[in-house]
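What follows is an incomplete set of chains from the complex, kept in their original frame.
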Amino acid sequence: MAKKTRVTFAADICKGCALCVDACPKKIIRLAPETLNSKGYHPAEIIDQQACTACGFCFLMCPDVCITIEKEVN
Amino acid sequence: MADKVLMKGNEAIAEAAIMAGCRHFFGYPITPQTEISAYMAKRMPKIGGTFLQAESELAAINMVYGAAAAGARTMTSSSSPGIALKSEGLSFLAACDLPSVIVNIQRGGPGLGGIRPSQSDYFHATRSTGHGDFHMIVLAPNTVQEMFDLTLEAFDLADKYRMPAMILGDGMLGQVMEPVDISRGNNIKTYVKDWALTGTKGLRKRNVVNSLYLSAEELELLNFQRFDKYKEVEKIARTEDYLLEDAEVVVVAYGICARIAKNAIDTARKNGIKAGLIRPVTLWPYPKHQLKAAAEKAKAFVVVEMSMGQMIEDVELSIRCSRPVLLCNRTGGMVPTREAVLESIEKAALLKGEQNADSI
Amino acid sequence: MQIVFEKPKALSDTPTHYCPGCTHGIIHRLVAEVLDELDITGETIGIAPVGCAVIHFNYFECDVAQAAHGRAPAVATGLKRVNPDNIVFSYQGDGDLAAIGTNETIHAAARGENITVIFVNNAIYGMTGGQMAPTTLPGQITQTSPYGRDTKTAGFPLRMCELLATLDGTAYAERVAVDSVKNVLKAKKAIKKAFQYQIDGKGFSIVEILSSCPTNWGLEPVKALEWLRQNMIPYYPLGVFKDKEVSR
Amino acid sequence: MSQTVEIMIAGFGGQGVLFAGKILAYAALMAGKEVSWLPSYGPEMRGGTANISVIISDTPIGSPIVDNPGVFVAMNQPSLEKFEEEVQPGGLIILDSSLIQLKVKRHDLQACYIPATKLAEDNNLKGLANMIILGRIARETGLFDLDTLYLAASKSIPERKKDLLAFNKKAIEIGYNY
């Protein structure tokens, strides 16, 4: 079974640019359709943490460094 | 009224230049005057003109030098730091008696500063736009209509007196949109430029545009002659006056400050203070005679400007320090409020009218 | 659970002022990661340009000098000559580096000034609202090329890496892009190498990074990266243009 | 007696406050009035707030700066918070109640709530909340009738976007009649 992972978004800093959405090979990120952050953006959120491999693609493409990725060790 | 169009101040300048026959514009982007370049970029290709975004302000002013030397009506435009970069080039234009129009839509300084309106390049425009002894004509519009009108006039004066002319605006005048009557732009004078570099065609001796004189005697003579010409140019000094006739407190302000001052003067009058306005339209030549005349009746002066106090020196010199002069100023992009101007007027109204010799 | 990807230490917590999806942000992160990995933040002095990155001193956790438009390489020279042990890098846009600052760029390179230049080429003047840059592509529409850049009047784009590679003082010049995960990783490698060259005293190093400006290109961020890929990369080929210690 | 109306519209960068102000200015021009239109400007607008000051008057306009608007429109909450105190006593505040949860605190002026953004979305006029507000301004102030606004809008919309004119008109009408 795949290792446990966690992707956290700093929703307040997120600008809803969707670069992470586009970058995720698992297509498990979306811009929260109902939420607006204090800057008026729909922040990114993960919709299927299980499927996440912690590959880091979303992190690598995020211009606002609002993503933190954790992974179970060994 | 029917003929008026809504325009930003920057656009009015650009349109006026085109109507004045300027077909060669050289710019470099800088806030808050980018609309001028944008306008030129749109229009010039359609009318066979040149819009060229230079690699820098230095290149732009030297392209203007080339185009002016070729006899064309030509213009460049920038804002404070970019104008500072043109200092050497402006000195060259003046030294070679090349007609040309330069626009400075001032922003707060020093350094990179900010992008909000300012008048802190007054000294640079009127005293030492570059090295050496020279002047430019400096016109100070205070409405979008005047951005248009004075740009037309700048081209005319530049050609007439063979010297650079500057439109000294500020970020607010550049950005504000107001109705403009552009019909005046259809009536343009032209000047013969037999000194221009167009090729001898074998028909005349070569023309030379040059400012190097290794003989100091020769250079001095030319400077003296140029300053004789400036004496002539001094005749164009002019103001717009408002309720000046019986004014005991005379506000002196140019550009956007003059409009704020008008509002304050209206209120002051309501409050029983005989306040009036002198708005210098030409900053060089400075309307010193007009100010002097006003000093005869006035008790005190208030200078309103968006700088640490620059034009105030011209006011004091014009009135020969004969009346107290208060400074109502903001800097760094801040704009004086009507209330602050009113307060200064009220303070001035309390003064005796005798020059306080210690006020310096 | 263990953190595998997180904000580098050399980057402050201040949220950036960049537009949504602007890849200036990615480039900031890459530079910060390199400062972390080389452990040089405490020795580093950054130069902020005039351009969208003008206030990058709010983001990088090192000493920073903001420089006049285009003069970053001259400012870097002054700093480096005083304290050669500091790591000095300038971060400049295409207007800053390849228009008004061309002269300072070329001569810093010709001198083999031991500094690193991070050159963000987004083919436009971002900060002033989208005017034509020296690197704007032929036909590209901008505020000052409203009918598309016409090479007849506005001339041809500059390829700075190719130009700088001809200079004896340039030790390292590489062009990268941040349009995809793969390219972002390559970009980071290049940036790291450039800083390493400086640490090793090898001479002038520059990394040109093809970057997006969704706002002034008028494209959604994802589309902007596509446009970059399809239009900029063919015109500005990625790769190493110079890699050779300067021999004095 | 001459009349002068000082209007300020404030909101986020993309909400079209400058454009709404421009139509107001055109309407005033066509009505034979003096008018000035002054935007906040510069890079810090990016992602931040934008606002536009419009002065409409029977006599030449002094300063184009509006420090104390008689009519104030807030299209987002920060703008309301920033400017509410500055509105002239007896003035008018119009706000987009679909984006702003707060109520106007002051009682010495008139407050008008209109869910402009929601109205726009409901009517398939996404992005035209500004036009809805515009209609409302005209109605509340009595400055212009609908026809003048339509004409002004058609003057303000660039040639290549003329097909959008109908939507603009519709939005203005919705606001006017809300």
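Letters are used for the chains, namely A, B, C and D, taken in the order the chains are written, and counting of residues starts over at 1 for each.
Everything below uses one rule, namely that a residue touches a chain if its C-beta (ideal position, glycine included) is under 8 Å from a C-beta of that chain, and two chains touch if they have at least 3 such contacts.
Note that the coordinates shown come from a computational prediction; the quantities given were computed from them, not determined experimentally.
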Per-kind copy numbers - full assembly in this file: A x2, B x2, C x2, D x2
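Basically, only the chains that are shown with their structure count from here on.
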Whole-Å separation of chain centres (CA-atom averages), chain B against chain D: 34
Whole-Å separation of chain centres (CA-atom averages), chain A against chain B: 54
Averaged-CA centre spacing for the pair chain C and chain A, given as whole angstrom: 27
Chain C: positions in contact with at least two other chains: 19-20, 127-129
For chain B, residues that touch 2 or more chains besides their own: 31
Residue ranges of chain D touching chain B (in the complex, touch as defined): 22, 25-26, 29, 32, 34-39, 41-43, 61-65, 67
In the complex, chain B residues that touch chain D: 1, 4, 6, 31-32, 115-116, 171-172, 175-179, 256, 259-260, 262-263, 266, 335, 337-338
Contact set on chain B toward chain C in their complex: 27-31, 34, 37-38, 41-42, 45, 50-53, 55-57, 81, 111-112
